[in-house]
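Report on one structure; see the data block that follows.
All protein chains of the complex are present and in place, except for one that has been dropped.
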Amino acid sequence: MAELSKQNEPVDATPSVSEVDVADAHTEAEAVAAIEAPVERGEPILQVRGLVKHFPLTQGILFKRQIGAVKAVDGISFDLHQGETLGIVGESGCGKSTVAKLLMNLERATAGEIFYKGQDITKLSGRALKAVRRNIQMVFQDPYTSLNPRMTVGDIIGEPFEIHPEVAPKGDRRRKVQDLLDVVGLNPEYINRYPHQFSGGQRQRIGIARGLALNPEIIICDEPVSALDVSVQAQVINLMEKLQDEFNLSYLFIAHDLSIVRHISDRVGVMYLGKMAEIGTDQQIYDHPTHPYTQALLSAVPVPDPDAREGRERIILTGDVPSPANPPSGCRFRTRCWKAQDQCAEEVPLLAIPERFQGEDTPAAHESACHFAEEKDVVHAA
Amino acid sequence: MPEKTAVDSQNSKVADTPVPATVEPETGNGTGKARSLWSDAWHDLRRSPLFLASSLLIVMLVTMAVFPSLFADGSPTEADLANNYLKPPNWSHIMQPDWFGYDIQGRSVWTRMVYGARASILVGVLVTLIVTAVGSVLGMLAGYFGGIWDTLLSRLTDIFFGIPFLLGAMVILTTFDKRTVWVVILAISFLGWTTIARVARGAVISVKQADYVVAAKALGASTSRILLRHILPNALAPIIVVATISLGGYIGAEATLSFLGVGLSEPVVSWGVDVSRGFQSIRNAPYVLIMPSVLVSITVLSFLMFGDAVRNALDPKLR
């Protein structure tokens, strides 16, 4: 229980970075040492605090001036623990893919911190950043565009070794690449073939092999199966779970398919318009959601069971997701929420355990950013 | 791996069993060999009649430029006014000096055509090389880094596009007293690089957004690695297509400028010079004008056809 309450501190309000501690690693060498140090299973390996990314909207040809900003990510905090899978769900435009890019340091955060083993990676550069890059890898959504069509599979999977030559000596690389192909279930003899000679599922395996090459600790998966055929999705999910056990990986699993996220995740965060609406264990989110958006999302998912369609209570939201360039005041969800009151327009709800559930030992006591959070079991309503 | 589970055995099956069709990668031909996109394009090219015809012509023209003596006897500057003044062609003397007759100074039209190939092909090939090198490097840098470099390049190309080609070339060339092949090459290159730069910029911008470039960045790849290993090979196809197609245009441009008297001039042997000369005797001996003009057209056309065939083979949308 002590463990739980520590997790459940309202991270939005008080950015508390615990455990490994910021360690005041001023020199690059110290930072690298901190990054190389192992983390106990279950301890936080990645801590995100108040992460913000605004994309400026500009006008003009020669002299660009800013006329606004797309608030893709607007203050997000969460922890990723060693060895766990954190699922992030949300609809298009909620900022989940931007979070992935920020964590990969592919975009510069507008504000906020990302601590990897206590080091703020948004401020790292040089050798320390390279060390972080080695340890955080990514699997992309579209297996057709994420592999360079002019490179052989061997070159694609071997590229990480060329960029980080310290990981594998030169003579060893070909064998390593073949090992990786074997690990992801492809014939090692395919090493000289080109991506277009493979099907979507096989390409995604190649992408996973590339992600594994440097023995990373964290893999960020941005919709890794949504471009694949239904019958192939399960194969890839199984492979990813197998690899997690085998290589002791932590996954940040971003997807819009709620049933797959539930299957693979230990904890789940629900995002809406650049903010985290609710976060908790998979059971807390799916069986005891307290945020109306989560409830609507869960109830809208088509259930592959025709017998459920009559009895099921469905919350059909009206309207569309507002533009992230001009989000509603207060609670972002209030324009589509059936519970919205004046308070929702004025006050931004904090991501915290709702007052009414505080101190209670119920699964509903998890972080939810709603003024009127209440439990509603939508999945089992029928 | 403690538990050898269902998926495990499946995966190893996918990897090991040789026969079933599902195991093969999606190669069409079933041989399952490594097939790069370039080799696929080459495979297509070899079957294209357009490519075969144009490359045959181009090989002939290039041989002519390098070893003119294989095609014609005598010298292009050898003049025999007394015997050969505007002597009409003798069509049956194939590849003989009098095949296409003699010009106003008693020089063999055929021999001059053969020796003129060198200047024209040299201009075409060198201009293309210079323009492609300069244009793609600048276009690539502007496209990749964007920002102020991109703005500068875009405005610069806009300015160049505003200059009418012929007028620009005439202004540049008339400032030189002695107009050698090199001067003409530089003048045409100076005006021509912007086309390739634009194409390269566009290609690079579309390639740099691809996920595999993002993936390389995420791995921590250096900028030069990203540019050389990922962006250039994928942006090359449109550049090659435009370059081959414009090669014919540069040859035509040389001929045009020489015809107008601002390009090459005697004693340099070139098609443009011949056409310009032949114009003087168009009434008495039209063949002196027509023969080199036809050769210029055939040359330009073969390079256009060649470029077209290359485009068909490289354009992934047609697959």
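Note that the chains take the letters A and B in the order they are written out, and that residue 1 is the start of every chain.
Everything that follows uses one rule, which is that a residue touches a chain if its C-beta (ideal position, glycine included) is under 8 Å from a C-beta of that chain, and two chains touch if they have at least 3 such contacts.
In this section, contacts and distances are computed from a predicted model.
Missing chain, UniProt protein name: "Methionine ABC transporter ATP-binding protein", from among "Methionine ABC transporter ATP-binding protein", "Alpha-D-ribose 1-methylphosphonate 5-phosphate C-P lyase", "Oxidoreductase" or "histidine kinase".
Screening A:174, A:263, A:339 or A:356 for touch with the missing chain picks out A:263. Only one of A:314, A:339 or A:356 touches the absent chain when the whole complex is considered: A:314.
Check A:52, A:167 or A:300 against the missing chain and you find that the one touching it is A:300. What chain A contributes to its contact with the hidden chain is residues 91-92, 199, 201-202, 229-235, 237-238, 241-242, 256, 258-260, 262-263, 282, 296-297, 300-309, 314, 316-321.
Going forward, only the chains that are shown with their structure count from here on.
Separation between the centroids of chain A and chain B, computed from CA atoms only, is 48 Å. Within the complex formed with chain B, the residues of chain A that make contact are 61-62, 104-106, 129-130, 133-134, 137-138, 140-142, 145-152, 159-160, 162-164, 182, 184-188, 190, 192-194, 196-199, 202, 207, 210, 214, 235, 238-239, 242, 246. Per the touch definition, chain B reaches chain A in the complex via residues 1, 5-8, 10-12, 14-16, 23, 25-27, 32, 34-38, 151, 210-212, 214-222, 225, 229-230, 233-234.
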